[in-house]
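Heads up, one of the protein chains got dropped from this complex, but the rest are sitting where they should.
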Amino acid sequence: MKIKNINNLFINFLIFSILFSFTYLQSKELCIPDFELDTPTVNVTPLIDADKNPVYVLFDGSLSMKGFVNPSNQDTNLYVEVIDDLQQIAETIGNETHYLRFGRFVKSITESEAARATDPSFYTCPHNPANCDNQETRLDEAIKTTQLNKDATYIIVTDLFIENKNLIGGKLHQLKKPLNKVLDDGKSIGIVGIMNSFNGTIYGIPISGGGVATYSRANKRPFYIMIIGDQKNIHKVKTKLEKQYFTNKGDEYKFSLITSNPIIQNLNINKKINGNNLFKSNNQPSEFKFEYIKSKLPLYQFNTNQKRHLTFTIKKPEILVPGSSGISNYEIKEILWNSSEVKCKKINSDKTWKKAKLDTISTWSEKIPGGLYDEVTIGLLKELNVDSKKKKYPLQKLWRGFRYFHLVNIYADKPGNISEDTFKDWSITKAQAQKFIEEDPVAFKTLNLVKLVKVLNDVANERFKPTLIASIALDFKLTK
Amino acid sequence: MLRIFKSLTYSIIGLMSLGWLSIIFITSMFVGPKDNWLLDFFANNLIIDEVIEKYGQDFSSLAEGLYILMGTMNIFLLVTAIIFSLAWSGLSHLLNIDSPGKAKIYSIHWLIYTGITLAIFVAIIFYFTKSTQYNAAQFFSGGGIRIILFSQTIYYFLIYYIAVIVGTARFARSSVLFANKLPGNFL
Partner (left out) sequence: MKNFIIGIGGTGAKCLEHLLYCCSSGLGPEQLWAGMVDQDEANGNISRTKILLSKYINIRSSLREEGKSDLTSDSDLFRTLVTSNSDSVWQPLRGGDPTLEEVIKYELLKPEVKGLVDCLYGPEEKKLNLSKGFRARPNIGAAAMLATTSNVDDPFWSQIYKAIDLARGGEEVKIFIFSSIFGGTGAAGFPNIARKIRAIQRERQVTSNLYIGGALMLPYFIYDIPDENMEGELFAKPAEFLDQTKGALHYYSKLFEYDKIFDQVYVTGWDPLSELSTFQPGGNLQNNPPLFSELYAALGALRFFSKDNAIGENQEIFQIGKNETNEILWSDIPNVSNNLNSKENLAKLIRFAFSYYWMYAPALLGNWSKIKKYSNENWFKRLIYKYTYNDDNKQCEIGHEYNQEIVSSMNEFCLDILEWITDMHYSTVHNTDQKMNLILCDFFSEYKAKNAQNRVTIKEKLNAAEKKQFNGLITDGGNFKLLNVMSNLCYKKIKKDQKGLGVFMDILFRSCEQ
């Protein structure tokens, strides 16, 4: 009995010692310098249902739009089908749907009138041709309607055939003003471009020497659905349309999202960062350990020699809004501490962490400049400028035998402009117009499309604020 | 045998004429950094102070490792100087200088031997200041390494040379540069 008691006591003691040693080790290993974490400014925008708000559907009533609904030789007329579906789509994203027609002015229309948007008579006003507002496309007026309800979603169906005069001076200002408000409210603008069959006349084509011309020989031209509102609703509309009509997109479908914040999330908040972001599993250094500290700061602890390249990668789809203009520049804000002591006990007792006075430390790169689907690579410590000597490996600029703590905050610094490239081949400028029609094209392009997208991007970019994408910390000892 | 022992004794005396400085230096290195002219000299001339400053470090906190490096390196250099000078002094008695005019031929041997000694000095200095064996070597600037290389090589060469001059067998003095200037009955 006595022996049994002693055995039990011994086993308990052993277990306790092992546990204690683990915890001791655990607590022993962590000795980081004092610092404040940068606060993330963007939350995850879950693309899930939230409170529904009204949806406004605006139809471009200009005469140029008639060709989309005239019967043609084509079997499928997407315009008609999309317009038909828009009602349904609007009802899924909003609690009520309002219809409007715009040309020079914006006018509310009834549901039944909206239903006629697929009929040529919608664009000709046979009963009241004198008062038919089909001579102009005043997009600025359409966008102004976004002031009606800042929480609403606005779906504008148009050919985006904007004359130059509407993109300069006061007209431009008038276009920008409501856009500013939209983007200031945190809304985004999605542009879905759809190449459709066309049987009609395109009006208002500028020609050299002033004046305008028409063109009737096109059997294809794109129309656009501009969705102004929450990203989630834009995403919903886009997704539904894609699923329905554009599983194999090809050249007939384009999408671009114009937003003041193309970043969808901060990777720290939902702990999206793991060990593989820094080291592939087959290339981990010795004594490698990964954990989250201070609730959301990923900490990489390891020993390494000077011949290692430290590269942190972020997948762009994890941080960028799909279809957005992306980010053209990232900024890295970082602090590097170093300690001549490597053991935590000594570091803590002698307070040996010393902050480095270095301005440039790391650098970033990407495979596809401005791309949306590749990776951002952060070359940690690659740009250390301690002295003029060139080193083959970045870590050779650090001192062996020292312990380092590197806090890295990665910011999206400047938005991209990839959407301009998205629509480039559907766009035509005033200068190109005359020559274009002389070529007798069958697929017609949109006048000033890129210019418009650029205006939208400029407005959005003016509102862009550097956004913290990710923060990481490295705690490593540099060995021989 | 007695002559060899005498030569070795003279050699040791020759070593001590300058070697005492090395012993003091080594001792002060192992005692550790003190706030004195030596630390200032290190800080102002030998180390990459700009880089240290950029890393937010203070040289006085890094000096200990450097001192140990310097102390150990000087021990190696001193031991090398002692071994090589005593070896030459002893072996000079065994050189086959058995007739007039033969001593000069062995000057080639001495030059080669001294060259090897110098090469070992340089190799030791490079090992300590440029290899990865001692982390404190990272704090040396290029200019600092050059200062160490030249000053230490010259200093330990002088220790070796003085020991060799006074320790070389009389009949072999013509093989050592300027040793034949010593008076005939000296040592």
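To keep things simple, chains are lettered A and B as they appear, and every chain counts its residues starting from 1.
Note that a contact is a pair of C-beta atoms (placed from the backbone, for glycine too) under 8 Å apart; a residue touches a chain by one contact, two chains touch by 3 or more.
It should be emphasised that the depicted structure is a prediction, and the values quoted were computed from it without experimental measurement.
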Where does the absent chain touch, in terms of which shown chains it meets? B
Touch with the omitted chain, as defined above, among B:29, B:86, B:124 or B:169: B:169
Please identify, in ascending order, the residues of chain B that touch the omitted chain? 3, 93-101, 103, 169-171, 173-174, 180-181, 183-185
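Everything below uses one rule, namely that only the chains that are shown with their structure count from here on.
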Computed distance of Cα centres, chain B from chain A, in Å: 68
Can you check the complex and tell me which residues of chain B touch chain A? 48, 50-51, 53-58, 61-62, 65, 132, 135, 138-139
Touching residues (chain side chain A, partner chain B) in the complex: 337-338, 340, 352, 354-358, 386-387, 399-402, 480
